[in-house]
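Okay, handing you the structure first.
Missing here: one protein chain of the complex. Every other protein chain is in place.
Chain nomenclature is as follows: A, B and C, assigned in order of appearance, with residue numbering initiated at 1 for each chain independently.
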Amino acid sequence: MEFEESGIGEECGVFGCVAAGEWPTQLEVAQVLTLGLVALQHRGQESAGVVTSNGASPPIYTSHKGMGLVSSAFPPEALLKLRYGNLGICHTRYSTTGMSELQNCQPFVVDTLHGRIAVAHNGELVNSRALRKKVMRHGVGLSTCSDSELITHLLALTPPMEELDSPDWVARIKNLMSETPTSYSLLIMFKDVIYAVRDPYGNRPLCLGRLVPISRLHSSGAEEEDTEGWVVSSESCSFQSIGAKYYREVLPGEVVQISRHGVKSLSFVPRPEGDLPAFCIFEYVYFARPDSIFEGQMVYTVRQRCGRQLAIEAPTDVDLVSTVPESATPAALGYAQQSGLPYMEVLCKNRYVGRTFIQPNTRLRQLGVAKKFGVLTDNFAGKRVVLIDDSIVRGNTISPIIKLLREAGATEVHIRVASPPIKFPCYMGINIPTKEELIANKPEFKDIAGHIGADSVKYLTVEGLLSAVQEGVTSFQEENNSKRVGHCTACLTGKYPVELEW
Amino acid sequence: MEFEESGIGEECGVFGCVAAGEWPTQLEVAQVLTLGLVALQHRGQESAGVVTSNGASPPIYTSHKGMGLVSSAFPPEALLKLRYGNLGICHTRYSTTGMSELQNCQPFVVDTLHGRIAVAHNGELVNSRALRKKVMRHGVGLSTCSDSELITHLLALTPPMEELDSPDWVARIKNLMSETPTSYSLLIMFKDVIYAVRDPYGNRPLCLGRLVPISRLHSSGAEEEDTEGWVVSSESCSFQSIGAKYYREVLPGEVVQISRHGVKSLSFVPRPEGDLPAFCIFEYVYFARPDSIFEGQMVYTVRQRCGRQLAIEAPTDVDLVSTVPESATPAALGYAQQSGLPYMEVLCKNRYVGRTFIQPNTRLRQLGVAKKFGVLTDNFAGKRVVLIDDSIVRGNTISPIIKLLREAGATEVHIRVASPPIKFPCYMGINIPTKEELIANKPEFKDIAGHIGADSVKYLTVEGLLSAVQEGVTSFQEENNSKRVGHCTACLTGKYPVELEW
Amino acid sequence: MEFEESGIGEECGVFGCVAAGEWPTQLEVAQVLTLGLVALQHRGQESAGVVTSNGASPPIYTSHKGMGLVSSAFPPEALLKLRYGNLGICHTRYSTTGMSELQNCQPFVVDTLHGRIAVAHNGELVNSRALRKKVMRHGVGLSTCSDSELITHLLALTPPMEELDSPDWVARIKNLMSETPTSYSLLIMFKDVIYAVRDPYGNRPLCLGRLVPISRLHSSGAEEEDTEGWVVSSESCSFQSIGAKYYREVLPGEVVQISRHGVKSLSFVPRPEGDLPAFCIFEYVYFARPDSIFEGQMVYTVRQRCGRQLAIEAPTDVDLVSTVPESATPAALGYAQQSGLPYMEVLCKNRYVGRTFIQPNTRLRQLGVAKKFGVLTDNFAGKRVVLIDDSIVRGNTISPIIKLLREAGATEVHIRVASPPIKFPCYMGINIPTKEELIANKPEFKDIAGHIGADSVKYLTVEGLLSAVQEGVTSFQEENNSKRVGHCTACLTGKYPVELEW
Partner (left out) sequence: MEFEESGIGEECGVFGCVAAGEWPTQLEVAQVLTLGLVALQHRGQESAGVVTSNGASPPIYTSHKGMGLVSSAFPPEALLKLRYGNLGICHTRYSTTGMSELQNCQPFVVDTLHGRIAVAHNGELVNSRALRKKVMRHGVGLSTCSDSELITHLLALTPPMEELDSPDWVARIKNLMSETPTSYSLLIMFKDVIYAVRDPYGNRPLCLGRLVPISRLHSSGAEEEDTEGWVVSSESCSFQSIGAKYYREVLPGEVVQISRHGVKSLSFVPRPEGDLPAFCIFEYVYFARPDSIFEGQMVYTVRQRCGRQLAIEAPTDVDLVSTVPESATPAALGYAQQSGLPYMEVLCKNRYVGRTFIQPNTRLRQLGVAKKFGVLTDNFAGKRVVLIDDSIVRGNTISPIIKLLREAGATEVHIRVASPPIKFPCYMGINIPTKEELIANKPEFKDIAGHIGADSVKYLTVEGLLSAVQEGVTSFQEENNSKRVGHCTACLTGKYPVELEW
């Protein structure tokens, strides 16, 4: 299901790039940035922004922001404007607050006593209300409601700025991390470096990649000296499209400095004793692109394992397994493999429907989401179908699909959901409908199958999901909490990794 | 492969709608038309046009045309303008000639002595050059290079117009059909009727549907009196999204009149004795949406049969079968079913890449089409893969994909193509690269596997394709050539259904 | 008064250019054309179009059309597209029919048996209805309601086209002129020449200019060999901005051929015995730019003479003379000079108001046209003012201005109009409100002063206008009607130069 139907969505993607070696660089940094951003477009379609620096002393920063998709927000003249950048950060955004104005676009750039900094943020500060009050009490006026502006002011305020040569950004970043536990993956650009920061709980993803000559892209023995630049991204899926090799994750609590000389781990800010990491489990279930790698494993593979686990937990006696295209396909194939049932396509999607603003009239509105799908009748007429979906949020999209299949000849339609029911709001960067809108909190959930018109409905258990996810985790925080695995399941269980309004 | 890569594309889609019963109608005809057109968007993305008529005497015609996708060409005010239509025709277009100007958009509307007519055309008249000369010799000036304008003038010229009450359009249409054998599927709107015309060879598709109350959409016993309107479309896939039921094909050589009173077959123009029908086989192989129905069979099913046939003709000893997403998937699943090999996904597509106009720099251009795909490494690393594609046109897109898979760990990559090599140009409405650009005509075709870096490459035979297609044909021309099956394979065999420049 | 207030407007402007000497030319023809068109923008703001030809055999034509002002309709890429033109014609248009669609834009280009021709037309054929029927009876379909398309078909039809080498355009043009007496100033481009045609009554203006090196622009002795190109334009005001020298008018009934070799008068089509020329007198009164030259005299000077004549016919006992800016200023200065009264400005115009689409609310709507003007109180408070206007069409714009002046302290406000009352419709290319809307046809016209709140209102007489205009006419038709002067005053007198529906 796409965002507009599911009502659940990622809020942001961040991306950065630093050209290696001598500057001015041969690497066209602005193009790497925008193409990297295109690959993160699924994480936010409302606005996009890029800030580059030439890295000189004092640096010249150039920025471009625009509403809509990267493709429309970045016309050729925007790239021309940005072409002298030797490093830069960028951001794509979906707004939860309705303040979808250009001025809320990130990255946020401010002048401080020690120079200009730019900040791009993925996540949501759990204690932002208290922090806003704090900076305003200091006399600061806040011109936007974005956490990103708040973060820049927090960085500028403590320790108090003096007219010293060095602003000691690392101390400032560590101080910031001591004031807010989660959730943030941050890129902070100052002059000629980017600081990549991930909160101690590792709630939002962040990983590093290395740009190498395209010719050596796939040779395993590429040496360090080949490096043309370093990139940092919310998801590794962006590396493929710019010709970068996956390097490693930024670990929970880690502060990494990326410069023309390479990547350097500067510091680890620990979690409170006893707390586990809390990487958002919905990145695996739904948000991330299937070819991204988190914690050492490919998202596609995790989804396939969820499908296998679901087949074990909730088998069905049917003739074929199918998918609600496109995001549930890996789980459906996993279910088919585990169950031994044949996999068939039963729906095909009209990829142009979503983009039109033709308002269907009353008559056509009754068709609901069905008008986005064509039915492949021959594949299932007269047969019993189990349809795998990745999640059911409000329940209003699966229902017309079931009706469609039934009317086209399916004798039974069973629904298996490759994740547990969503019951709780997220305060850490995910846009989820209000508690009242979630089908799992409604009275009709007791007879969900009857409600949506299915022969049966079953969900993956929280334990099943966790085991499918954690089975393959291979990357760990090195310093103080090594080999400990944990994920945020707050939207499923109501157990938040930190107290809210910390 | 998408159009921009394959270089092969459909030129047009046509769609029409007539509200049934009393006028002014409750049916929002303009919305049905535009949503129907959206469902045909894969047949032409360059421009879109709609003309509606209120059906009165004299009729008021309203039109709107725009460049680009239907979604951008039809803003809300355009729909407002069209809202009094009780019937209408529309058209989506891809230009082969480079004259991508608004004035070439269809439908074409002209005033004649007997009133205004509107024409929408899918196809390409084989003898257009001679016909253009003919009408110009008559003193007519042609303001566009579209066949559509030519057709309107041919309709107006013969028999000579007199100031009679009735223009006898059917006689005019039959005369037109006697002057040009193929290829055309035409919608001609005059006052309160639409004439749907398919050339005697049935080269381009055209089918009829019936709008019923959404609530009765899937009840099998819906009576005629339920009918809210009649629709006619290049492909039946558009019926799903507007809530219409498939009715039947317009048959080769048939002239159908669609009015508020229903659908009426007026005439059949026969082919020359001995000639078979010549429906374009590439509609099955590549162009049409998989959920469309031609000749009584679903396109998806035909593609699956092509995959099965391919598995019989060209088996491989590998570990898994996969697809180049998304159009080759039915063939890949068919190949897997027939061969008993497991089906796995190896590539995932970044659906945003295609839309950006960020010009990749020299460095990134080397990535080629690979930057559109993410590799699902876990699914195939260390394994032997057979990759099914639907067609290979110029050969420059499959090559980087093979490289990608190999470098990500595939031990063998075999290519199986679910259609025969394309060797000849099409003069009947399909945009195919020049003969010189087609890989099948190049010297390197002899060692195509070596050229594209595959372990082996095999194509479906023409016989295999024809048998996969013709196995399920169940709809036939009723009048004079009944039960005879035939398809145009000109681009594969060089055998054109009629002499060119007829 | 601007068009939107007066409701009276010119419909079109035409412009053409042929580079002299060797082709490809150094002269940037596309830029000359568009800048020439900008200078004719006051004659039509709704759409603009340019067609160029490279003049080769066969010629390559390139066209660009767009809605709105030339400045927005011709972005840089449009000029790029047109850059290989060695000659071209262009057109700017205001639509009277409401069919303001791009397809109605001129120039109109059609393919004929003898090649492609392009036509740009200023005027309105008095017998277009009959002519449309005629070509449609011939079987031609008309795709627009513009006279321009009609003209191309008339040119193509007679004499019947044969596959001869030469189409003999001059014979065709003369035939066209025999079928319709007025009103048209036409530019017809064919391959490497432009034919400039003016109807026998000379109803619409058309004149010729010569492009010379800018350095020699103002030297009086510039020789023919300096000529860089030839231009033809509705008004000579366009010559200044492209560096052309005024050459001469195209005379009534004349057909001029413009080629790289120069300008050649080909033919004169006479008027019926006894008929006088009928150049539109409102070109002098209102439409034309003041620096344009018609019939050997500058428009500004004619307007000044109208003001002088008005002072003689309708003197006032006041303290100062002023103008409704900006078009009435020459007449006001003439009135002041003749009467010996001081000239003062009393209003200043807010040039940005006209461009906004902010809909004033009910409250502000009461301000009417007054919100476009600032009052220069100091200049007239406590004084008696005579305000000169060029014409009063509907009477709803002068009334709030009078109120404004009075309330700001004018003790008396007298209105003198430098043209007679408009009472009749124009069928020859001018957009005039319906007879019922014209103030001169309303009952309240009897007490027009009372109705608009003036102390007195007086108009120039038809005789006074004619004498002011004809006093300075120095250019005459050379052939058969020489030295005879006449003007069309149909909108003032109801005397049309030809019978309508000829």
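What we mean here is this: a residue touches a chain if its C-beta (ideal position, glycine included) is under 8 Å from a C-beta of that chain, and two chains touch if they have at least 3 such contacts.
Bear in mind that the values here come from a model prediction, so they are computed numbers and not experimental data.
The chain not displayed here makes contact, within the full complex, with A, C.
In the complete assembly, the contact with the undisplayed chain comes from A:D111, out of A:D111, A:D317, A:D447 or A:E463. Only one residue from C:D378, C:E444 or C:E463 touches the chain missing from this view: C:D378. Within the set A:R43, A:R93, A:H121 or A:H153, the residue that contacts the chain not displayed is A:H153.
The missing chain, though absent from the display, is touched by one residue of C:H42, C:K65 or C:R260; that residue is C:H42.
In the full complex, the hidden chain is touched by subunit C at residues 27-28, 31-32, 34-35, 38-39, 41-42, 69-71, 74-76, 79, 213-215, 217-218, 228, 237, 240-243, 289-292, 297-298, 300-301, 329-330, 333, 337, 342-345, 348, 350-353, 355-361, 363-364, 366-367, 370-379, 403-404, 407-408. Even with one chain removed from view, subunit A keeps its contact list with that chain: residues 63, 65, 101-103, 108-113, 117, 132-133, 136-143, 145, 149, 152-153, 155-158, 160-163.
In this text, only the chains that are shown with their structure count from here on.
Where touching is counted per the definition, subunit A and subunit B have no chain in common. Taking the CA centroid of subunit C as reference, the farthest chain centroid is that of A. Taking each chain's centre as the mean of its C-alpha atoms, subunit A lies 62 Å from subunit C. Residue positions of subunit A in touch with at least two other chains are not found.
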